[in-house]
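A single protein chain has been omitted; all remaining protein chains appear in their positions.
Then we have chain A:
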Amino acid sequence: MSITVATLKKGQKGVIKDFTDNDLPIKLLELGCLPGNTVELVQRAPLNDPIYINVNGSHIAIRTDLAQKIELDLIEADHQQ
């Protein structure tokens, strides 16, 4: 299974690779959710939905169905910070 924003664990980060669906709401992109940008999962609500992410400095909550459409490359946690 590919890695998407929905499969991130709390605190994990990834770089947006692609969208599985062309029908992603334009608003999401405009908030900075574009290929090449970093996503961090901040918090999950119970039942894993919705999820609270930090993408490119924007802190937003989205639902899992949408998060599943955003594919990622995981960033391995660096211990410098």
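One rule holds in what follows: a residue touches a chain if its C-beta (ideal position, glycine included) is under 8 Å from a C-beta of that chain, and two chains touch if they have at least 3 such contacts; residues count from 1.
Simple rule for what comes next: contacts and distances are computed from a predicted model.
Remark: of the listed names "Amino acid ABC transporter permease", "ATP-binding protein", "N-methylhydantoinase B/oxoprolinase/acetone carboxylase alpha subunit" or "Ferrous iron transport protein B", the one matching the undisplayed chain in UniProt is "Ferrous iron transport protein B". Residue A:S58 is the one among A:S2, A:T20 or A:S58 that touches the chain missing from this view.
In the full complex, chain A touches the omitted chain through residues 22-32, 34-35, 42-47, 49-50, 52, 56-63, 66.
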